[in-house]
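I have a structure here, written as structure tokens, and I will follow up with some questions on it.
Note that one protein chain of the assembly has been removed; the remaining protein chains are unaltered in position.
Entry: subunit A
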Amino acid sequence: MSETGWVPIALSRCIAPGTSAGTAVHGAEIVVWRDTGGKAHAWEDRCPHRGMKMSFGFVRGDHIACLYHGWEYDETGTCRYIPAHPDLEVPPSICVTRYAVAEAGGMIWTALPLGEMPEVGPNAPEMDGLRSLYIDAPLDAVLAGLHTLALQVTQTGSLITATLGETRPTLGLHSIDADHSALHITLPSDTPTAIRLSLLDQLATLRRDVEAPLKETAQ
């Protein structure tokens, strides 16, 4: 996949301070984590020690620690502490690969190709995160389903704005791998609760419609 530029990988509100989560973009596994100070990070999801997923680990202040042996990495991705050797001054060459990270429009973003550090951040309108919807289908199929269900669909980069019922959400498009996608769904902050709930139902219907033909093929 030759996609370049910023792509959304999570809703900001879903990554609480002091937590981590795993995801992937076009098959490349990423850990998204937020330190207790509130700053978001996007790294390769792999501990250099034994290859364990960092997303299975835990956040301690501004460090993230691997679940296997507790190796702790600071915000630059550099290993700072190895519990089995508490007195060791850790060689600075032990590092996790960091990716670009930004927050805009209620979403956390990274940049493609991974490792690229763009000077200008993503451009997204101020929105409230509603939910991230994970769909067992390629992003192309999700987009086709969205065009069937919604009116006035406009796409700019990885963002789609569409009219669904009484509201006009902005959806972050996220291709996890060839068979899995996510929509990071955001709304204007003044959207009433009843309309938010109705949007949740419509998007669950979209997921069902998009996945159904794929499930039939699989059987």
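Please note the rule applied: a contact is a pair of C-beta atoms (placed from the backbone, for glycine too) under 8 Å apart; a residue touches a chain by one contact, two chains touch by 3 or more; residues count from 1.
Rule of thumb we're sticking to: contacts and distances are computed from a predicted model.
In the listed set "Membrane-anchored protein", "ABC transporter ATP-binding protein", "Glutathione S-transferase" or "Putative hemin transport system permease protein HrtB", the entry agreeing with the UniProt name of the missing subunit chain is "Glutathione S-transferase". Checked against the full complex, the one of A:93, A:152, A:193 or A:217 touching the unshown chain is A:193. Against the chain not shown here, subunit A presents residues 10-11, 14, 16, 19, 21-24, 55-56, 58, 67, 130-132, 134, 182, 193, 196-197, 200, 204.
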